[in-house]
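A single protein chain has been removed from this complex, and every other one stays in its place.
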Amino acid sequence: MAKVAFIGVGNMGAPMANNLIAAGHELRVFDVVAEAVKAVKGAVACESAAQTVQGAEVVISMLPESRHVESLYLTDAKLLEHIDPSALVLDCSTISPSTSRKVAAAAKAKGIAMLDAPVSGGTNGAVAGTLTFMIGGAAADLARARPFIEVMGKNIFHAGEAGAGQVAKIANNMMLGIAMAGTCEALALGVANGMDPAVLSEIMQKSSGGSWALEKYNPWPGVLEGVPASKNYAGGFGVDLMLKDLGLAAGAAVESRSSITLGETARNLFSLHSKNGHGKLDFSSILNMIKP
Amino acid sequence: MAKVAFIGVGNMGAPMANNLIAAGHELRVFDVVAEAVKAVKGAVACESAAQTVQGAEVVISMLPESRHVESLYLTDAKLLEHIDPSALVLDCSTISPSTSRKVAAAAKAKGIAMLDAPVSGGTNGAVAGTLTFMIGGAAADLARARPFIEVMGKNIFHAGEAGAGQVAKIANNMMLGIAMAGTCEALALGVANGMDPAVLSEIMQKSSGGSWALEKYNPWPGVLEGVPASKNYAGGFGVDLMLKDLGLAAGAAVESRSSITLGETARNLFSLHSKNGHGKLDFSSILNMIKP
Amino acid sequence: MAKVAFIGVGNMGAPMANNLIAAGHELRVFDVVAEAVKAVKGAVACESAAQTVQGAEVVISMLPESRHVESLYLTDAKLLEHIDPSALVLDCSTISPSTSRKVAAAAKAKGIAMLDAPVSGGTNGAVAGTLTFMIGGAAADLARARPFIEVMGKNIFHAGEAGAGQVAKIANNMMLGIAMAGTCEALALGVANGMDPAVLSEIMQKSSGGSWALEKYNPWPGVLEGVPASKNYAGGFGVDLMLKDLGLAAGAAVESRSSITLGETARNLFSLHSKNGHGKLDFSSILNMIKP
Partner (left out) sequence: MAKVAFIGVGNMGAPMANNLIAAGHELRVFDVVAEAVKAVKGAVACESAAQTVQGAEVVISMLPESRHVESLYLTDAKLLEHIDPSALVLDCSTISPSTSRKVAAAAKAKGIAMLDAPVSGGTNGAVAGTLTFMIGGAAADLARARPFIEVMGKNIFHAGEAGAGQVAKIANNMMLGIAMAGTCEALALGVANGMDPAVLSEIMQKSSGGSWALEKYNPWPGVLEGVPASKNYAGGFGVDLMLKDLGLAAGAAVESRSSITLGETARNLFSLHSKNGHGKLDFSSILNMIKP
């Protein structure tokens, strides 16, 4: 069993930390919101990030945005100066690939192995330990990290070098946002022209218009049981989270001079939807903005 | 065996007609391009559309655009005035739903049963008799048509009332165009950020970014064997055909006051790509416009 | 003074007809809404379109959509069969260029001179006789029409051959829709980043971001006096009218294989705004959907 430092124990971080504890690891945790650490039972609550990494063999962070990760490792808490070079660092935050690459390079310069390891699966997946991890970094480092990741997740993808975990997640979620909004447009166009959304869904699924969004997450209420659309768009993956990921896609596209015409258009659709006050609903609720 | 009139025996119509002949039906055919009828062996070549329908139990048409269908049945050839009310009419053209509805209503007023029956599957599917049919019209009429359709196709979907076949095809193909262009954007964004397109494709397929376009028709050369992308974008479904279907989607959206922001954006991407001289390539070649 | 037939005396047509009467012309009017003719004082109310054109030297129509114009002149009322070849026909409806061209060609085949003459300026301009006319057709025919047009409008542009009046209006209004939505985006981006909308408006106006939309029709409430934005978006040019013109632009683009990526995106923005229940507000109210 290992000594693990866990920084950022919010809605996602706390259940991930709890799963590590349940697996027998020894945890030291910190969060800028002091109250947050109470959600992790059986961990040593620390008063600073630096405290958590004392003696840590594994350091895990789960933070909201690029600037928090940069602040933690580089500019404010300067955590890389406190981490033992033998430790393995796993940043599970979903942030810009360029920030991931910058922090990983700084870690490498100090001889510290670091992986970017953004997740998908939401708070349910975090609690159940069934998250999907997309990993950027060296294969050997991923091999070391795997036993810890397997406690928190089910699917583990090695995307490539440092930053590739972020790239994979951003590209995947951009496509998801496009497919969801596109599926809403297709279904709404059909319904506005007299079709039954369930019939059209079935035809598209069996033809060439199928996608994960249509098959597993149909946005039209009542077509599929158990999905957010059939539960008033409660739960699931929030509009504002999709908006965040599409914003990361736009940022990565600007930096890499990529063309993502549909991706940025989708970003704006979700932005308009959020502005209307629906940021907390499941992202398939974009149908409400589009349908007749 | 039945007497069948077949009007429009071009790249798609000719092999469809040949399959009906092979199944033992008696065909009379016509095409505005006189030469075209030669591609159908064993049929009676007629000099007008009106001639083909004399004594026909089934009338099938396969024409390029709405205006041709309107011209054939209503305004110029006035075919509805020549068809026996006991005959069944099957229009396999991909045209605007409103034209389909108008012609079907005119047929109904004369007591003629008519179905809109656009197909997908391309010339290969037409030759092999494995087309997908999306049918609009009465269930009882579809039951009568089924034996004939089964000679030409494999999957038959009853989409709904008159025009619904067109709506289903247009909605499906719009989603296909969105998914393909979106997949190209996602893969290109990944590659511009250092990822391997095959690795990213696999991750998206197993995650939430999957779609028919990604899984069955991957646009990145070499990722999937046998698809157009791996054959210099030869064969497959041409850019200009996708552009036509996205144009029908735009038209239907304008008429029904629907919002298809991604659909119309995709239309413009394919339009720009066609303008660059790539109209005859497979539609997955849109990657070339998007990738780094 | 001339004998004028006027078909379609709704919100726009009635004041235009009244101005012709005030100028001394003898009018016969018809509208499918029988009540509508009462808004024109001093005209002979007819019971059919055909009646109005008996003895008419000039025939003017002002109808809502392409299908009404086609129905009037070609398919239902078949008015071209009733108009004297010496008469001059002026269709002031805003419709698709292809319909205008089709009707004009049919008129020409009967030796009847016809102009497409869509207007801008709204009901205020119609009442005041200050409409802008964009004319498609022969210069000689425009010369004959000019005395009548001058009674109804102030600016007269000869756009080109048959249909060009429609094209000019559609292209102009598409650009107006793009400029208005774009201006809203620019101002909203500025305000979300702490700027004063009036200061930003002034800078853009004096720099390269200026446009008619910004200068004469500023969408931010209070920046410009007297415009709809400063009157709760009442009056002006309605969202649904802009949506109609952007729909005509999309239709013309599909027919001519043109790329209007921004134009169709703007169409969808106005469509989303209309769907939210704001179709009757002035089109500059699109700001409400976009602003923080």
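A few comments on the model shown:
Residue numbering begins at 1 within each chain, and the chains themselves are lettered A, B and C in the order written.
To be clear about the criterion, contacts are C-beta pairs under 8 Å (C-beta built on N, C-alpha and C of every residue); 3 or more make two chains touch, one makes a residue touch a chain.
This structure is a prediction, so every number in the text was calculated from the model and none was measured.
Remark: the absent chain touches shown chains A, B, C in the intact complex. The set of subunit B residues touching the chain not shown comprises 261, 265, 272, 275-276, 289-290, 292. Panel shows subunit A; residues 243, 247, 250-251, 254, 257-261, 264-265, 267-269, 271-272, 274-275 of it touch the chain omitted from the view.
Even with one chain removed from view, subunit C keeps its contact list with that chain: residues 97, 120, 132, 134, 155, 157-161, 163-164, 167-168, 170-176, 178-179, 181-183, 185-190, 192-196, 199-200, 202-204, 206-214, 216-217, 249, 252-253, 256-263, 265-266, 269, 289-290, 292.
The rule is simple: only the chains that are shown with their structure count from here on.
Here the CA centre of subunit A is 39 Å from the CA centre of subunit B.
Touching of two or more other chains is recorded for residues 261, 265, 272, 275 of subunit C.
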